[in-house]
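The complex appears here without one of its protein chains, the remainder shown in place.
Let's turn to chain A:
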């Protein structure tokens, strides 16, 4: 019947001219997706072209979900190789050994950007050796699988972690657990860089669109999260066990108790330049670039590459007094809930630009080095800025000229790709 044919063609055309998305979250990302022109929310059980999923869904469904070539999803199947604390360290250590064999000590030595970490109870004895080599040192215990800062505590004496001894007993507070929960013990950085007497860490966003070959983008915006209390090691003696607010202030990533506890990355960069001069700060930011790239390289062979996948990582970096950056953690699902209007704007920009890079609309040529606030950091090799062949193409904490840049970019874009 002609009518049926026409309806069918119309239906097919509709689905080709707009992008159907699904989204597990109800925060900023949903707003951004809804506001994107020609993107519509997929029907309840209908087909979708794009899914901003949560890791739980991924774990359960990825392996038996068929996806057309054009479909995109926001996680890699085994991202946890990078984002679970114990696996990240394992991969970093392994890669370091490999590098030592292949490129020598010097190259491997550059992998000292993460604090000494041991998985417990698995590596308990190795840990004790290191512990004894550094008398008086402070260590931080973090549960491997939990997030939001739960279960983190500091310790200085072995007796506080007796439960994680290799042949350890049942952990008292968790009678439900069949065995002791896997933790990592990490060397606590006792001389963090302070501003106004307060400790802070940095949240940086890295977007990976492919692991083989490795293609990674660095966002210009980010922020420094300040602790509410003045930093002091002495408070650890009094109440070190099970206390997260004094010790590390890294409470839930979603939980931002006070407006104003954050500085934009640009503000931080300017502050550091005013204090230490541009050269030293340039070195610092180069060192951070190295952290991002090397951490991704260390899991490159392990992560199952899939052209459908991309991932936006939230890197947590801590600076010490010598302005050396340390990698604390990588998050596969960085919080997208906004703590303030400024934060909301930042996350909107970030997510809009992420979608620009993923480019479901087919507007990019593939040769771009900047898309909105993202700078191409690594493309199967280092990426340099246009005007020099030694300055890498990253601008963390620099001015985000995305409005102008996007206008220019899409002004001369090829036509819409047919889906």
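Everything below uses one rule, namely that a contact is a pair of C-beta atoms (placed from the backbone, for glycine too) under 8 Å apart; a residue touches a chain by one contact, two chains touch by 3 or more; residues count from 1.
The working rule: contacts and distances are computed from a predicted model.
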Per UniProt record, name of the chain withheld from view ["Nucleolar protein 58", "histidine kinase", "TBC1 domain family, member 19" or "GPI-anchor transamidase"]: "TBC1 domain family, member 19"
Full-complex contact with the absent chain, from A:40, A:108 or A:273: A:273
Absent-chain contact - pick from A:37, A:136, A:196 or A:366: A:196
Residue among A:62, A:95 or A:226 touching the omitted chain: A:226
Residues belonging to chain A that touch the chain removed from view: 195-198, 226, 229-230, 259-263, 266-267, 270-271, 273-278, 342, 399
